[in-house]
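Could you have a look at this structure, given as structure tokens, before my questions?
A single protein chain has been omitted from the complex, and every remaining protein chain is retained in its original position.
Then we have chain A:
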Amino acid sequence: MKRLMIVDDSLIIRRRIKRAHGLDEFSVVGTASNGEEAVALARQTAPDLITIDLTMPHMDGIEAIPLLASICPDARILVVSALADKATAITALSRGAHGFVCKPFTDDELHDALSELAADLPAR
């Protein structure tokens, strides 16, 4: 069972991801509503997969991604964000994320993206 952490400032999106169909092979080990919470939570839960929004209060995705990547070096990070600005998203990915899914997304899109990233995880 892959351990999934969801980081998004919108409760609706967090629930949307949590309850997306076909994610039975992932167990949600924590949700955070901003980068700071995410960093703290990642230390506790050591997730395998992280979905993260870019625009969030306190600490945004751009700042949080390199920290998360250093806390859990094996974790795969999926940016789930509205495509307002490609440059920002590319910067975020270059700082240690591994994929991008555009909001709004379908259950299938999310599932496919997470599965693809999970395939790269080292076997435990």
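Brief remarks follow.
Keep in mind that, in the parts below, a contact is a pair of C-beta atoms (placed from the backbone, for glycine too) under 8 Å apart; a residue touches a chain by one contact, two chains touch by 3 or more; residues count from 1.
What we mean here is this: contacts and distances are computed from a predicted model.
Chosen from "Multicomponent K+:H+ antiporter subunit G", "Cyclase", "Beta-hydroxyacyl-ACP dehydratase" or "Chemotaxis protein CheA", the protein name that UniProt gives for the omitted chain reads "Chemotaxis protein CheA".
Touching the chain that is not shown, out of A:10, A:44, A:70 or A:94: A:94 (per the contact rule at the top). Residues of chain A that touch the chain left out of view are 78, 83, 86-87, 89-91, 93-94, 97-102, 113, 116-117, 120.
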